[in-house]
Every structure is written in structure tokens, then in C-alpha cells.
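For this depiction, one protein chain was excluded, whereas all remaining protein chains were kept in their positions.
Naming follows writing order (A and B), and every chain is counted from residue 1.
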Amino acid sequence: MKPSHSTKIVLFAYGILAIIFLYLPLLSVSFASVSKARYLTFPIKAYSFKWYTKAFESDTVTDLVIISLKVASIVTIISMVLGFFGALAFARYNWRFRRLFQKVILLPIFFPQAVLGLALLIWFNSLGVIPTWKTAIISHLVWISPITTLIIAIRAYSFDASLEEAARDMGASTFTIFREVTLPLLMPGVISAGLFAFLLSWGNFPLSLFTTGADLTMPEWLYAKMISGYSPLVPTVGMLSISVSLFVIIAALAVVHLMRMLKQARTHMNEGYGRD
Amino acid sequence: MSDPILQLKNIRKNFGAFEAIKDISLDIEEGEFLTIVGPSGSGKTTLIRLMVGMDEPSTGEIWLRNERIEKLPANKRPTCMVFQSLALFPHRSVGENIEFSLKIRGVGSEMRREKALELLDLLRLPQSYYGKRIHECSGGERQRVALARALAFDPEILFFDEPLSALDYRLRKTLEKELKALHEKTGKTFVYITHSLEEAMVMSDRIAIMKAGVFEQIDPAREIYSRPVSRFVAEFMGEVNLIPFKVEDNGLVGPGEIMLSESVKKDISGKLKKANATHGTIVVRPEFITFGKDKRADFSVGGQVLQDYELGSRIQYEVEAIGMDVVTVEKLRVDMFDGKPGDQCTLSWAMSDCHLIVGE
Partner (left out) sequence: MDRLNKRIAHFSAAPVLILLVAFFVAPLLVIGIYSIMPQKSFSLLAVPDFSSYNAIFVQGYLKSLFWSLVLAFSSTVLLFLLCWPLAYAMAKVFNRFTLIITIAVVVSLFVSENIRLFGWLLTLMKGGLIEGMLRHYTGVGFEGALYNVPIIIFGLVYVYFPFMLFPLMQGIAMIPEDTRQAAFDLGATRWQVLREIELPLATPGIVVGTLLSFVLAAGALAESKLLGGQTVIVLADDIETAFTYGQNWPLGSALSMLLIMIIATIAVFGISRVDIDTIMGRKQS
């Protein structure tokens, strides 16, 4: 039974409403970041970009960006590798503890991050390790590797095993098969997983809060300032954080688009020269 | 002559610019087994969805006895459809599936159980299947459960959307016969769609041939087989030989070196003239053509046997006759051609075994 036309319109409106609702707070933040006043009230009386200038000149902000970037980049790379192999074990091969493995992997996702962060703090302390941005990498990985595993596993589910078997039939070693068959086929999943990993690490707060020690990531700084010692740079830094995320997403999409165009161009070239 | 139970009047259905159903009118008699046959894309699934209530026609009327129902939603129509996928509820048992239509109508559990067991009997399933899970049932058993479910609330008309196409040959043949028997036993009106001609012929009282959104012919199987109204219907109904004839200044002209007796020439010319047509097609089925010279034959032509095909109880031959399309001949094993591919032969057949399509 198809839904009636009016029902469809209501649902459509509901969807639009949901999107507006999701992004309304960000709108407020963006307005606040260009308000001249030190303490924010709406309607905004004067607009200015001075907070942005201040942010770019600030050493604190620069430090925040660098640390957040360092952590996010390393987390991305490691979680992509862990996720790739984890996905193979999750979805591709049948082995005895696979179902148990699946459930174990999912546990960190279901776990409240603040408690996890605190637990890791205690653990590091017991090991005699002083928390720095390096320990934050580990704590991010605990939460993000299961997510990258899941994302790549989605792709691995539709993996055609016969391709690998054909390669083996032709005499390829396991390593070669991984390099020539498995990895290329799962690559789109690995890339999107990497994207997720970067963005989730970049924006993560609860884990960073407890495990970065004296170092501060952007989300941590924002939180601290929101709780006490409000600085008018808060909305601005917030917007900076969002812009980086947006930039990364758009860059990734652009790269994908470019690669697709390159591939098409190469195919056309080959056809033109009569090569196949 | 009783009133038809379902009437379609000038039904039209468009999807955007695409005309899925151009102009369909149909009267379905109560208690008949009507099959709608057509190639994919002919619109038969769209049509059945309109009849069942899952979609509304763009224009036109649908009448169930004295009630106009084309805008009535499916859950309010006293009809039921058996889907191609069967659409059984996987999370419910066999009995719960069958009882569903009764449960949602508020029938008590004792009565529901009684009816379900009754239907299990009718569909020749053991009573013990009442509590069975659906995934434990075989393909043929699931078919029966789907049928039982559809019959539970006593619908006026049962619709079938190619329910047997996913089954293997053996099972299909068995279920075709059982469906026919079920139809006779329950006395309900069955409207069936399929792309398989064989299925249609086995079970139906009438067959409606559908092409590109319209009906080409609606007739009992035998009529359609021996008197198709168009080339499309003729070809759709199985292997057929189509021989074109034209009326020219010097009389009736046929292809190649085909020879006609004088009486036949007069017969055909007369029919064409009466209908003001300049050409027509003779339809002759492969099984009516014989090998061998027969001076008194209405039609004869010489040719060379190209190939023979084993069809089990019959053998099919392809014969090349000059100036004509390849002629297909089918003979029972006992009457098979005395020779092999490459040999010359003469084919002949009688006018009484032919049908003339005027104007095509």
C-alpha cells in the first residue's frame, strides 16, 4: 500500500525539520564567532572577524590544532590497518570464534566514553605511564578501531571469495593475493573508514579529556572554557574545528571524484590507442 | 448468463509519460479460471495490482458485482493475492500464517484453529504442520501454506502473480494440476498471471493475451491455439508456421513455390475480399504438416530437411523450402520422417487444419 500524497509531504517536512534541528546549534555558533561583542547576546549588534584574527595569532590555538592533528592523523593510519585485518576476521573468513569475535569487537562502541577514558587514565597510571597526546592516540584507537572494522566489514560482506580463490588457483601466494586482490577490492571501505577515523578522532572529547594529560586537544580546550573562564574565542575555535572537518570531507570527495575521472581518462586513452 | 463478478472498464494506467496500460476492458465470470499471459513488460503485473487494490488506475472503472472499487484500498477488498515470492510471514508458524486474516478480523482462537486445520486438509498438508516454522517447509509446502492463507477469509476472487515460476519443472507440473483441482473444489474465481503458455493452457478456462498494455485476444485455450487473431498471438502460443499471402492482379500469390489447390485459392481469396483486405497469413501448427506427396492435398511444397530435434515423445524438423521462412514440422515418434537431414522431402497439409488471419 503506497502512502498517500499528503503523508509523503508530511514525512518530507519531518525530514527537513530534522536536518534543521540538527544544524541549528551550529548556526548559532557561526553567528557567535563573528560577533564583535565579548559576551554574546542575540541579536548581534556588530559583526567582526577580529576573533578569527586573534585565534590565528594565538599560540594556544596553534598548539591545539597541532596536537589535535597529530593525534587524529596517527589514529587514522593505525585504525585503518587494524580495521582492515579486523574486517577480514569479522566478515570474510569462517572460523570458530567468529561470532564471539564480532560481539567482543562491538563492546567498546557500546561503552560510555567518559568511563573508558577514566579507566584508561587509571591504567596508564598503574603502568607508570604519564599521559600525553601519545596516550590519547591509544585511547582513541580503542574506540575507533571497532568502528573502522565495522565499516570495512560492511564492504567485506559483499566480497566475492571466488576472486581470491581464482588467484590462488593461478599460483599466487597469500601475500600476493592480499596485495593484488583483497586490498584493492576493500580499498573504498578502507578509505571511508579512514575518513571516519580522522573525523571522529578530531572531534572526540571524552576520551581526550582524561588521557591527554597536560596536552590539550581542541575539544578539550573548548569544554574547559565553556565550563569556566569563558573566552570569546570559543565560538571561533569551534568554527575552526568544524571547518577542518568540512575541509577534510570535501577534500576526500574531491579526491575520489578526481580519481574516478583519471580512471575514465585512462580507459579512453587505452581505447584510443587500440590497447586493451 | 450470470453477471460478471469483476468488470474492468476502459482502464488506463500511466507512470509519468509511460503508458503501462493503454485501454483494458474485461469481464470476468464468477467461478472461472482466467489467465493473463504476456511477455515481460506487457503490463500484466500492473494490471493485477490494480485489480487487487495496490494501485489506482489513472482513468477507468473497476466493478466488483455492483460496487465500484477502483479507489478502494487492498485491505478493504474481498480479494486476495498469492505473491510470486509467496510473502509468508517468516516470524509466524504455518498455522499463524493461515489464521492471520481471521485474527485481524477478530475471530476467536478456537474457530481460527478449526478453520486452519480444515484448510491444511484441503491443501493436503498434514495436521501436524500447524505449529511448524515456515523455514522448515519445502518449496511446494510453502506454496500450499500461501494458498491456505489466501483462502482463509473466503475471498471472492483469488489472484496469482506467477507463483510457480521459481519452482523446478517437476514441482511446477504437480502444482499446476493441484491448482486446477483446487479451483474446481472451491468454485472460486481465479485470476492468474504468468508468462508461461504451458501453465495457462493446463489450468485456465479462458486466456487473455496481453501485449504492450492492451489485450490482443481473450478466449478459451483451444480457440486461441487454433484461431489466433494476430501474428503476435499465434507466435506466442507456441511453435507455429506463418505463411503470408497477397491478393494481386493475377490472383492469390503465396511465397516461394508453395502449391495450393484451386478450391483453397478460391476460399482464401473470397475471405480476404469479404474483409476488404489485400493480404493475410495462414497459420498452420507443426503437428498438422505431413511428409510425403499427396495429390489431393490443399497445400504442398518441396524442400530440404535441415535439422531434426529430439523432444522426447516427438521429433521436430526444420525444413528449408525455397522462397519461404523455414518450416517447422513436428511428428510423433511413430510417424517420424524416413530419412535424415540433407534429404529432399515434400510437405503437405489440409486447409481444415489452418487458420487465416486476415489483414496481417
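Here, a contact is a pair of C-beta atoms (placed from the backbone, for glycine too) under 8 Å apart; a residue touches a chain by one contact, two chains touch by 3 or more.
As the structure is a prediction and not an experimental result, all values here were calculated from the model.
Chemist: Which of the visible chains would the unseen chain be in contact with across the whole complex?
Modeler: If we consider the entire complex, the absent chain touches A, B.
Chemist: If the hidden chain were put back, which of A:58, A:73 or A:102 would touch it?
Modeler: That would be A:102, which touches the missing chain.
Chemist: Hey, which chain A residues sit against the chain that's not shown?
Modeler: Within chain A, the residues that touch the unshown chain are 1, 3, 8, 11-12, 14-15, 18-19, 21-29, 31-32, 40-43, 81-83, 85-86, 88-89, 91-96, 98-99, 101-116, 118-123, 126, 138-139, 141-142, 145-146, 149, 153-154, 157-158, 174, 199-200, 202-206, 218-219, 222-223, 226-227, 234-235, 238, 241-242, 245-246, 249.
Chemist: Tell me which stretches of chain B touch the chain missing from the display.
Modeler: 52-54, 73-76, 79-81, 83-85, 87-91, 100-101, 104-105, 149-150, 153
The rule is short, and it goes like this: only the chains that are shown with their structure count from here on.
Chemist: Can you check how far apart chain A and chain B are, centre to centre, with Cα atoms defining each centre and the answer in Å?
Modeler: 58
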